[in-house]
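Once you've had a glance at the structure underneath, I'll fire off some questions.
All protein chains of the complex are present and in place, except for one that has been dropped.
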Amino acid sequence: MNVELTLNGEAVSWESEPHEFLTELLRRHGLIGTKRGCESGDCGACAVLLDGEEVPSCLVLAAQAHGHEVTTIEGLGSWERPHPIQEAFVDGTAVQCGYCTPGMVIAAKAYLDRKGGGPLSEREARELLAGHVCRCTGYVKPIAAVLRAAEALGDPRSAGEEERA
Amino acid sequence: MYLSLDRYSRPATAEEALRLVAESEGPAAFIAGGTDLNAGDHEAIAHLVDLQALPMKEVRVFGEPAALHLGSLVTLSTLRRHPLLGGELLAAVREAAGGYANLALQNRSTLGGRVMAARVDHDLPAALLALGARLHVARLRDGFGVAVERVAAPEADRTALDGGLLVGVEVPLGEGRSAHRRFGRSAVDVPLACVSACRRGDRWRVVAGVQAAAPPGLRRLRRLEELVAAWGSAPPPDWREAAREACRAELPEHACRWISADYRRDLTATLAVRALAAVLEEEELA
Partner (left out) sequence: MSQDWDTGRGSMGEYDRFRVVNRSRRRVDALKLALGKGTYTDDIAHTIDGLLHLKVLWSPHAHARIVSIDTSEAERVPGVVLILHHGNVPRVPYTTAGQGHPEPSPYDAYVFPRKVRYVGDRVACVAAESELAAARAVAKIKVEYEVLEPVFDPRRALEPGAPLVHDEEEATGICGYDKSRNLVCEMKVEHGDVDDAFARADVVLEREYEVPYQAQCPLEPHCALTWFDEDRRLVVRVATQVPFHSRRILARILGLPLHRIRVIKPRIGGGFGSKQEILLEDLPALVTLRTGRPARLFYTRQEELRSARTRHPQLLRWKTGANRDGTLVAQELEVLANTGAYGAHALTVQSCTAGKTLPLYVAEAYRFLMKTVYTNLPIAGAFRGYGGPQGFFAMECHMDEVASLLGMDPAEFRSKNLIGPGSENPLAKALGEGKEGPPQRIRSCEIQQCIARGKEAIGWERRGTFPQRGPLRRGIGMAALMHGSGIPGVDMASASIKLNDDGSFNLLVGATDIGTGSDTILSQIAAEALGVPLEKIVIYSSDTDITPFDKGAYASSTTYISGMSVKKACDKVVEQLKDAAWEMWQHAGDPCERSSLRHEDEHVRRPDGKALSYAEICLSTFYEHDQHQIMDHASHMSFECPPPFAAHFAEVEVDTETGGVKLLKYVAAVDCGVPIHPENCEGQNEGGAMTMMGYALSEDFVFDGGGALLNDTFRHYKQFTSLDMPPFETILCLSYEPSGPFGAKSVSEIPTDGPGPAIANAIADALGIRFRKLPITPEDIRRAWRERTEPAASAS
């Protein structure tokens, strides 16, 4: 069967099988920023945006994603122009082993997009990360990074930056 | 990650969906969000029938007296934040939906999935039962087409749903107030126990849900409901103790690997008192 997606803004059509999950489909095609961590939707390492909403790609069959828009961590920022959320994680020493980081960045992106501006509370930052297991950081610095990113994105200058990117 | 699926279908109508399952060669199952797919026990499924193309995502008010119709593909995220689910009456639904796992799973997990497939997590079914919801179940009619039955949200016995497709849920609207309370070992957990309480005028419904996969699953606490109803709007000063005792007396003996029967009963009674307090608008612990 063929799975057609709008992947990071570009149309793709990939051969797949009914039992294949989206995580594996993406990884098979080199999108290795999406990680496999628990296979039950509880760790967040495999998070991607499906039609703009954060979902665990380990619980989405590739076939279920057919006809939808998928954004992965690879679609968020680049070496030349990292996304402000990625910058905030890097600057805030919120990246330790890094296995959870793409999922956390995706979660923050989804939440902040939906919220559409305005100040982010610490409680909200904790909630949006609650499905993202991290055994390294103790969440202190990721929470701070998300708050910092929200502030940066609320600043019209960096928001403009993002639009160009 | 090792589903043995041979076939995936995405029908456009309920009839097509029901036929695909009925006529499937191997074991077949419906899939809504798919959040239970990897939880084991699915190795035998050969054919998944994806319901995503069915028109079951609507949230609307209809009829007289008014009822809220929720399509079974409505996600838990939608239940948490849809404007039609604001207000005091539906607080239990919002709270039950928001307690499930994490935001990403709430984006995928559906009302229908939680009612049909929930194995250990009874938050949303408890809230729906407390609100007196009715389920709309579609079945193939002999010959052609489908018929939709309206059945009361079930407690432990789910046979009324067997062989059917849950297309939506109907919640009677009107004056009232509800609350849902749950307790787990961490902030993101399958609850060890949960309770939904709903008051409409002088009628009460209190429903306890427990983690166990086996019965009792959900239980309406009818004697507690009667006791609280009898108090009217002026509960006695010692109502908490009375409610706690009524609740303990009515809950079944049910232990599991995680907690003892005694603690489960005690915890459920505490949650019941707190849910009642929230509905009674009494001061409650944050």
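First chain written, first letter: the chains are A and B, and each begins at residue 1.
Quick note on the criterion: a contact is a pair of C-beta atoms (placed from the backbone, for glycine too) under 8 Å apart; a residue touches a chain by one contact, two chains touch by 3 or more.
All values reported here derive from a predicted model rather than from experimental measurement.
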Would you mind spotting which of A:Glu4, A:Asp51 or A:Asp91 touches the chain that isn't drawn?
-> A:Asp91
Can you list, in ascending order, the chain B residues touching the missing chain?
-> 1-2, 4, 39, 43, 101, 183-190, 192, 257-260, 263, 266-267, 270-271, 285
Spell out, residue by residue, where the missing chain touches chain A.
-> 19, 27-30, 32-40, 42-43, 45, 72-74, 76-79, 82, 86, 89-102, 105, 125-127, 129-143
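Rule of thumb we're sticking to: only the chains that are shown with their structure count from here on.
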Between chain A and chain B, centroid-to-centroid distance (C-alpha), Å | 30
Any idea which chain B residues touch chain A in the complex?
-> 1-8, 10, 31, 33-35, 37-39, 48, 50, 52, 77, 101-105, 107-108, 187-188
Chain A to chain B touching residues, read off their complex | 1, 17-19, 21, 24, 36, 39-42, 44, 47, 50, 53-56, 58-61, 63-64, 66, 107, 110-111, 127-128, 130-132
